[in-house]
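Only a single protein chain was left out; the remaining protein chains are all shown in position.
Then we have chain A:
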Amino acid sequence: MTTLAAAAGTEAAPEPAEASGPRRSFGRYLAGKVLGALGSLLFVLVVNFFLFRVLPGDPARSLTRGRVVSKEQMDAFREQYGLDQPLAQQFLTYLKNTAQGDLGVSIRYNVPVSELIVDRMWPTIALVGVSTLLATVIGVYLGMVSAWRRGGGFDRFSTGITLTLYSMPEWWLGLLLIAGLSVGFGPLPGIFPTGGLNSIDADPSSLSGMLDSAWHLTLPVITLTLAYLAEYSLIMRSSLLDELGENYLTTARAKGLRDVEVRRRHAVPNALLPTTTLAALNIGFVVSGAITIETIFSIPGLGLLSYEALSIPDYDVLQGTFLLASGAVIVANLVANLIYGVLDPRVRT
């Protein structure tokens, strides 16, 4: 065996050095991704600031809502909001305030934007978070079973349904469900509330009030789940089909594993990689809210907040929600990269 070892030695010699070890390479991978995310965040801050400065319209004038005001009053407004300062100075102030968590004041509600956002975040997180979770679990399961029974009845049924849902605009699906299940259809009475987060007489802080909110959220959650799950199902199906053709599954079967174990230990974890990325990325969209769904169901979340702010326009609120949405996507992207780095050693090198 000594000659064999010597032979192996000569073979190993000309190879690129890989002695750096998995830990160090993961550290480098991590540092690179975090730096990239910080760069994106800075870019978003810049765009976010200048986007609202190049938009047509005068914030001070829109504040007055068309009433007749004197020049002195206008100047006072401009001074109050720092609009009399040079643009560069305004940008620095914006950066400083944002870093301190001060996102400005809503002109509609006359409360700090940060408070408004925190207040409106919970319905959105409940709605989009629960929908994303349900869609991921159900979608992955549907895709998995479809791939195992490719071409079978279940596959054709499931793929047909999910493709239909995928091609349907979510607000249209929402309107159909409201028409069918809330308003009632023909002689059938409506089951679900048509919109809002609470019944008029409910106390949102009590247990019954929370159950009432959950009841109000049911139909929007169903709508969003149906709208989202197609993506997961189709991606899981195709990535599992890709994996099922791989040779290492033959190796696993040759080792004496049961077919179920071959799938569970080898095929499914590898097929889950693309789905994991998708799920992590979509978590980023949770806080930006489902604008259309929140609007048609009148859910007072971040999506509806942005929608309302846009119609005034409430600049500070828009700036705040935009920043939050982009920041969340960047963070989610970073998380997706890190998860992928942990799950798939190939991307680290």
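Observations, loosely collected:
To be clear about the criterion, contacts are C-beta pairs under 8 Å (C-beta built on N, C-alpha and C of every residue); 3 or more make two chains touch, one makes a residue touch a chain; residues count from 1.
Heads up, the rule we're going with is that contacts and distances are computed from a predicted model.
Candidate names were "Anti-sigma factor antagonist", "Dipeptide/oligopeptide/nickel ABC transporter ATP-binding protein", "NADH-quinone oxidoreductase subunit L" or "Potassium-transporting ATPase KdpC subunit", and the UniProt protein name of the unshown chain is "Dipeptide/oligopeptide/nickel ABC transporter ATP-binding protein". When the omitted chain is restored, the residue from A:F157, A:F185 or A:Y248 that touches it is A:Y248. Of the listed residues A:G160, A:G196 or A:P345, the one in contact with the hidden chain in the full complex is A:P345. Annotation for chain A: contacts to the undisplayed chain at residues 1, 3-5, 7-12, 15, 18, 22, 246-248, 250-258, 265-266, 269-270, 273, 343-346, 349.
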